[in-house]
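Accompanying notes for the structure given below.
For this view, one protein chain was removed and the others were kept in their places.
Read from first to last, the chains carry the letters A and B; within each, the first residue is number 1.
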Amino acid sequence: MTNVKSRGAVWLERLAPAGAPFLPLIDSVKAVEQDGAIYVAVVPDPNNHYPRARTGEVGLLEGWTLAKTISTIVKEDADKAEKRPIVAIVDVTSQAYGRREEAFGIHQALAGSVAAYAKAREAGHPIVSLIVGKAMSGAFLAHGYQANRILALDDPKVLIHAMGKESAARITLRSVAELDKFAAKVPPMAYDIKHYAELGLLEKLLKVSSADDPSEEDVKQAADEIAAAIQKAKESPRDLRNRLCSPNRKATSEVRRLVKEAW
Amino acid sequence: MHNKESFIELGARQRAKAILDSGSFREILGPFDGVESPWLEPQGIVPQSDDGMVIAKGTIQGKDAVVVAIEGSFQGGSMGEVSGAKMATAIDLAAEDCLAGKPTIVVLCLETGGVRLQEANLGLASIADIHAAIVRAREVTPVIGVIAGTVGCFGGMSIAAALCSYLVVTKEARLGLNGPQVIEQEAGIREYNSKDKPFIWQMTGGEVRSRCGFVDKLVKDDVPEIKKAVEECAEKGVPEHFRTGCIDYFLETLSSYDTAEQAQPGTAEKLYEGGFKHD
Partner (left out) sequence: MEKVTLTLQAPKTLDKSVQLQNGVVSSGDLEVVFESSDGDTLTVIIKSSVDNSAERWKALFSRIQQFNSVPAGRMLINDFGASPGVVRLRVEQVLDEAEHA
């Protein structure tokens, strides 16, 4: 039976072909160190210990393993002046949905990962996310959203959102067609990367010849952009204020300004 | 005759007033400042003047504090661009004050289903901002989450709750990542029956979360009790450890659990018997 690699796995391999495994703990979280940077991806594991986390979801073990991986990097570099960059390769279909997940506290597991990434960023590790596939809700919050800079492939299968379309339709009591209609005039509601790029959250959109099977040029382009983003992160404040530059997010800047004024 | 003052029945504004010292409440960006969601009217949805988020500065036992309270009755307490920005900014400014020598306690009243789907990606981005703000602020000041119900705390905001220094919950509250309907839709009714209320509370209710160690205080739905619980947490100051730092413990415990078994009521309590251990 052929095992089709996920995009996350493919891009991890292509970006860090000579990388050494960094703290391999479980098959669904792959971390690789190459040229002083650590690349991290969450990938499908059909043999995952938790049955509801077998197709690339961020579940209980993934959340805590990401936390372990990132916090280990921070600990190892604690006394170093130069902190190793961390590249999160993001292709996560969702958080894991299941009874064990809720009962055993998946919300806490994902918080573990969020805290580790945020603390790494604050400690001075430049963190860059490269979205190559799906970046959905809790999974993206836990793996990718705490980066200094976010890059994404300009590809129709790159989708970012808070909830899958069918579920979102059901919960908002609209049809999928209606949601698509609203998304056309309400950019934050759209799933595709072109609309997402209008929100001012992305550093750059990368046009590639093939997102599923990247060419050498594609990989080089991505590697160069990642390096540039790392450099920018090093030269900028460690918070997330670089995400405030789009007219589509101007209400956020307004709120920040007005709250500070009234404080 | 019960003389109980229900906290659950209070709206966000009254909850903030109840937690702060009497007379110290001062709202920031309130109903009269006209900062609403720019995204709801184009979709034919009626906005609320404060976008369902109340920022109130004041004091708690005489010490400077800010209470940020979500209005659970407006769009299910869901996080939009403006409401999310209000919370993130308030937490950031409190942290800045602490670093400038003006200690400010942060209290978050979390009554939310998560991202407001009508603002999807901006709601999600604002939650990422809130996460960053809590991780930063909790190093210098207690960040106290209060989940009372009836909405509970779900979605990306359940992660925010899990980042807090302390959590105060009632037994009516729920704290979970995914809403019951979404789990049922994704995983099937046998995995998760969204209509079985006792079951849902046995999985994610305040009592079970307390027994397992995911929250710090389980209190009655009573204003003086909740106020006292918040004050006690504030008095503890910045904790030595956070739950997010129990990484090895959770990895070991969750790896060793036999997943051939489905989780039943009582499973989580048994799994976490003895309490979480810090790295």
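Heads up, the rule we're going with is that a contact is a pair of C-beta atoms (placed from the backbone, for glycine too) under 8 Å apart; a residue touches a chain by one contact, two chains touch by 3 or more.
Fair warning: this is a prediction, and the values are worked out from it, not measured in the lab.
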* **Among shown chains, those touching the left-out chain** => B
* **Identified contact with the non-displayed chain, of B:9, B:41, B:235 or B:273** => B:41
* **Contacting the left-out chain in the complete assembly, out of B:6, B:24, B:59 or B:73** => B:73
* Structure fact -> subunit B positions in touch with the non-displayed chain are 11, 13, 30-32, 41, 44-49, 71, 73-75
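What we mean here is this: only the chains that are shown with their structure count from here on.
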* To do: Would you kindly tell me how far, in whole Å, the mean C-alpha position of subunit B lies from that of subunit A?
  => 23
* For subunit A, which residues are in contact with subunit B within the complex? -> 25, 49-52, 60-61, 64-65, 67-68, 71, 94-95, 97-112, 114-116, 118-119, 121-122, 137-138, 140-142, 145-146, 160-163, 166-168, 170-172, 182, 185-190, 196, 199, 201, 239-240, 243, 248-249, 251-252, 254-256, 258-260, 262-263
* subunit A partner contacts - residues on subunit B that touch it in the complex -> 28-29, 33, 35, 37-39, 42-43, 55, 57, 81-82, 85-86, 89-90, 93, 114-115, 117-129, 131-132, 135-136, 155-156, 158-163, 175-179, 181-183, 185-187, 191-192, 203-204, 208, 212, 214, 242-248, 250-251, 254-255, 257, 259, 262-263, 267-268, 271
